[in-house]
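What you see is the complex with one protein chain gone and the rest in place.
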Amino acid sequence: MNPPALHIAPGDTVRVDNGGSDSKNVRRTAGGDPQTGPFYIDSVYTGDMLVVHIVKLTLNRDTAISNDALASRALNRDLAVATRDNRKQILWHLDCDRMVGWPADRSGHLAAFEVPLRPMLGCIGTAPDPGPPAPAAFDNGNWGGNMGFNEIGTGTTVYLPVSVPGALLYLGDAHALQADGELNGTALETSMDVEFSVDVIPKKSLKTPRVETAMYIAAIGFDGTVDGALQAATDSMADWLAKDYDLNPSEIGQVLGASAEYRIAEIADRTLV
Amino acid sequence: MNPPALHIAPGDTVRVDNGGSDSKNVRRTAGGDPQTGPFYIDSVYTGDMLVVHIVKLTLNRDTAISNDALASRALNRDLAVATRDNRKQILWHLDCDRMVGWPADRSGHLAAFEVPLRPMLGCIGTAPDPGPPAPAAFDNGNWGGNMGFNEIGTGTTVYLPVSVPGALLYLGDAHALQADGELNGTALETSMDVEFSVDVIPKKSLKTPRVETAMYIAAIGFDGTVDGALQAATDSMADWLAKDYDLNPSEIGQVLGASAEYRIAEIADRTLV
Amino acid sequence: MNPPALHIAPGDTVRVDNGGSDSKNVRRTAGGDPQTGPFYIDSVYTGDMLVVHIVKLTLNRDTAISNDALASRALNRDLAVATRDNRKQILWHLDCDRMVGWPADRSGHLAAFEVPLRPMLGCIGTAPDPGPPAPAAFDNGNWGGNMGFNEIGTGTTVYLPVSVPGALLYLGDAHALQADGELNGTALETSMDVEFSVDVIPKKSLKTPRVETAMYIAAIGFDGTVDGALQAATDSMADWLAKDYDLNPSEIGQVLGASAEYRIAEIADRTLV
Partner (left out) sequence: MNPPALHIAPGDTVRVDNGGSDSKNVRRTAGGDPQTGPFYIDSVYTGDMLVVHIVKLTLNRDTAISNDALASRALNRDLAVATRDNRKQILWHLDCDRMVGWPADRSGHLAAFEVPLRPMLGCIGTAPDPGPPAPAAFDNGNWGGNMGFNEIGTGTTVYLPVSVPGALLYLGDAHALQADGELNGTALETSMDVEFSVDVIPKKSLKTPRVETAMYIAAIGFDGTVDGALQAATDSMADWLAKDYDLNPSEIGQVLGASAEYRIAEIADRTLV
């Protein structure tokens, strides 16, 4: 397969979705979650912790694309058989005033079906360790990447490791809404204006990406299974509580036991750990 | 091991926690999540669906018991090593006016640590199919049982299968609060006054227990892994959407993809499926 | 469901298969893997290790029953869809002279299909700890039970924990042959004459059942997942190497790294751990 020719003229501002299409559904870049960046950030060095403030995410088109299939990891025998013919692309209409969306061809029992929009970035990451080759845009791992975590929206702060000088931050994969699991393999894929700022905490490491919202501190765990990801996230949160909150192992047990919430960000993409 | 002698005199009203102790911490029954019931419910037959309305849960003592250990399923190598000496029982003080709790011996960095109370029933179930022997009180499965789902509180409706005449409903395992996962193996274990009513939907089956709150419809999935439980819950929810909401497979894919939320109820008890 | 009436007259010797049928396919007992025992063994006490020598297994009929379905745990999406109509009982002919078997209605591409017979006991166990109720005959756990391990045949020694006075040994579930995984949910189910002897090692505990053959020492691991069972088996083997072979952790790592073989006994039955 040859990559499609690019259709971006000099001076163009082009906002593409995960398939590389602009707001008129014209293919402008290759698909597969095209990213913005990498951004080389001055005075940031290997071993630092990069701090990314998501100042504002603004939807900039009135449609999104998804589909009706369910990701293999969500399927037991019965559900695999029941949904074996699901393979339809779904066009969603986005009402950015009321911040709700609905399938353009909804009818029958779904005639009144609409969902609240909650814009988020599916992808945000730095360059991983130099050893392995560059991950694909649908990969995730301890450097971040395609994490598909629906708390990464306006007002959220994301902490990422810095493995190369300048960090090489990249981001993309705009979702108007993504439910837990990213069960269709895609969310409501669209484009977005992204306003963000960066900061750095020098010489500070972290086990996995950290996320702070108005409500939560969250540690992300990656693994080929939900069970393993749960362990990795719990370990990373325990590490955070030990290093930044000075809790001892017994206190960590008490805090986690009484306060932990688990969210299954996504089970659709590839994890490299 | 002989079970301890019971200390209940005729006419006593005794409210015990999961260890069988009363509010003065005197052991009154055997531990291991003693249950209330079974209740034989008139005019309920095999193949019906039992409806249990949790009208009101009221805490009735000012302490709870937990511990600081973390359940094996939450531990990767690093966290297993870090918490290898955790084995302390934790006494929690419950302030039932402000509805908050805190470890009685909190100090240092946890000196101001308190958590909001949210009473719930750890166990609610019917008798399973007659074939296998009775499950233990710490078991769960498609009949319900020790599900440890923190949405089962005041105002919630639980739907359970009926596998024997009269359903043989039982309930217990009062938690003042349980975070996701029941990570300590126990939650904030205490006792509770439980007000509930029952209803029946004749000749109606369900794949796994269903739960309705003011915010959610929830299908519970059981498996030895979180990954398998996720599949079972998704299958049960799809079955519910098909049978009660008349959605076809494509519509089910669209609704789940845009709306699903996953909660990890608990990873501490034994699942029989 | 009422259990079927028994058809055993006084003085009868009846040899039944896992469905409770005799060699003429007449139902004589309830199905679901009927067991022989429990045997109360004199001078064996709680905390001892029971040693069972499988002296000889002898097939005593010329048929076995299996089916063509695949256990859910073996199925990904594609295979679930491909085999969704598999639900046929398969009658196998057993040639006990040549010790081979074949499906009675083999034809077409399977016209010459035959498999070597290798008799084994699907079930062997002691009574588990008194706390939980008796496991079903299709359950397995650290007390043994329905382990479905195809190395448990003539000449094998099985080591089991003793949790109650007399051990209460039971055994059954005769398989003329069982491939790894017991993929059909059943193996080649038949009946067998079993000759065994018992021994005891006083006051000696073990983490999980141990098996010795002419070729192997094997530790069994139980879990709801193969991944967890692999960990439990590795841990039990490491414990064995430490306690009975006096190896230190580094030596255990060297021996396991250079010598371990893993066998997936079965993924069809229920594990209680």
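A few remarks follow.
As written, the chains take the letters A, B and C, and residue 1 is the first residue of each chain.
Everything below uses one rule, namely that contacts are C-beta pairs under 8 Å (C-beta built on N, C-alpha and C of every residue); 3 or more make two chains touch, one makes a residue touch a chain.
The model shown is predicted, which means the values in this text are computed figures rather than measured ones.
Across B:Asn25, B:Thr58 or B:Ser72, the single residue that touches the chain missing here is B:Ser72.
Although one chain is not displayed, chain A still touches it through residues 1, 32, 130-136, 139, 223-225, 228, 270-273.
One chain is missing from the display, and on chain C it is touched by residues 66-70, 73-76, 78-79, 82-83, 85-86, 88, 90, 101, 103, 108-110, 113, 115, 177, 179-184, 187-188, 225-228, 230-232, 234-235, 238-239, 242, 245-247, 249-264, 267.
Along chain B, the points of touch with the absent chain fall at residues 72, 75-77, 80-81, 84, 225, 227.
Going forward, only the chains that are shown with their structure count from here on.
Mean C-alpha position of chain A lies 32 Å from that of chain B.
Taken residue by residue, chain A touches two or more other chains at 75-76, 225, 227, whereas all remaining positions touch fewer.
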